[in-house]
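Complex shown without one protein chain; remaining protein chains in place.
Now for chain A:
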Amino acid sequence: MIENLAMPKPRRNVELVLLILALAVGIGASSMVGLNSPAAFDGDFWFQSSLLVVAALAFHLVLRFRAKYADPVMLPIVVALNGLGLALIHRMDQPGEDTGNNQLRWTLLAMAVAIAVIWLLKDHRVIRRFTFISLAASAVLLVLPLVPGISAGEVLGASVWIRIGPMTFQPGEVAKITLAIFFAGYLSSNRDLILLVGRKVGPMQFPRFKDLGPMITAWLVSIGILVFQRDLGTSVLFFGLFIVMIYVATSRISWVVIGLALIVGGGFLASKAFAHVAFRLDSWWNAFTPEVFGRFPGGSAQIVQGLFGMADGGLVGTGLGQGRPDLVPFANSDMIIALIGEELGLIGLFAVVLLYLMLFTRGFRAALGTRDAFGKLLACGLSFAIALQCFVVVGGVTRLIPLTGLTTPFLAAGGSSLLANWIIVGLLLMISHTARGPVDTTPITHAPTLAVKTP
């Protein structure tokens, strides 16, 4: 321990080398798309590529100055995913469509916000002050899509969008972060209370009923999202996030058991009570029956077309720009995983899923390394959220589980998702900076609960 602390290594040069590789992935993909489209290597290509390089290097420089012990692998992974996503979205753009450039604008904005978070906060422990503000923010963000005037109404069956001027935004994506902050703050303060009391049943210690309060609240919030916003994916994501955080806080498997029981019970009731949930389940289980395939909306055509595409891609894929992802509805957002499977093959898709696996593994690594409970909980929650979101998306596209409308982090077209996920990466980088860096002996202002001492 002492040796580790004596020689922390920044590893920023490793990051720089990896970052160049990551940029090569994104720009390489982009140029392959260019080769296979009528507009090969137009001005746009060079302009977009340069912007991505400049933004990535700027991020790298900020880390050198502000968080030099931050994890050196995370930023390159995310830049590679984001670059690949830009190329794929550009590939799906029909003449006259501008989704690719829009995504690039959001990428730059999201990176700028992530840089600002790192620059301004300096240390993640500061965020703990915002525990209850985060709770309030989460509530506001979740209710916004239902407020008349700024609600974008029901889009594709779900009311998760708001409209401000010409822009649409999915506040639920950001609520993922504020909820994680709240849970981390609340649980790190109250974990002792929850831990110490409770009834033992067999090998498991169950919590007191009154300690179940937060769990019930989280469950109700999730059910509320399902009922009012009709968004199954986000509902599962929030509840999964909460279960993991309370499990990590208490180390009690009983919480997971209760949580899973609530998910199964809630899911069963929802499938009975709500047509949109029943349709989701039906179009998953009976995807290949003609009535379900032909049903619109709520049919299985989208998932089945995605499966056809992936099967066509096979082991090595058709090559970028060579497949027919235009047959798959929403190939550049909800179904971007099917697009990767089709054009880059099993090999390409495995590579992408492995990048996610490495990304959340580095996040968990930061959770292990950091010394404060709040940081551990936050890093663990955010990392698990990335993993769970990928699981729900990729599992849905491959028909492992029912398809829901979650976005694929960093890849799918959509500004709110990019912004939220880049902020998450910013937070994880900050936490990894404290985890890997020398022990900080200077007292943190406004963080009275912190009690870190040198040995």
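Following the convention adopted for this analysis, contacts are C-beta pairs under 8 Å (C-beta built on N, C-alpha and C of every residue); 3 or more make two chains touch, one makes a residue touch a chain; residues count from 1.
Methods note: contacts and distances are computed from a predicted model.
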- [ ] Write down which listed name, "Methanethiol oxidase", "Penicillin-binding protein 2", "NADH dehydrogenase" or "ABC transporter permease", is the UniProt protein name of the chain that is not shown.
- [x] "Penicillin-binding protein 2"
Open item on the list: For a quick check of understanding: of A:W106, A:W284 or A:F384, which residue touches the chain that isn't displayed?
Closed with: A:F384
Open item on the list: With the missing chain put back, one of A:A367, A:L403, A:L418 or A:I431 would touch it. Which one?
Closed with: A:A367
Open item on the list: Which parts of chain A face the unshown chain closely enough to count as touching?
Closed with: 38, 244, 247-251, 288, 293, 304, 307-315, 324, 327, 341, 345-346, 349-350, 353, 356-357, 360-361, 364, 367-368, 373, 376, 380, 383-384, 387-388, 390-391, 394-395, 398-400
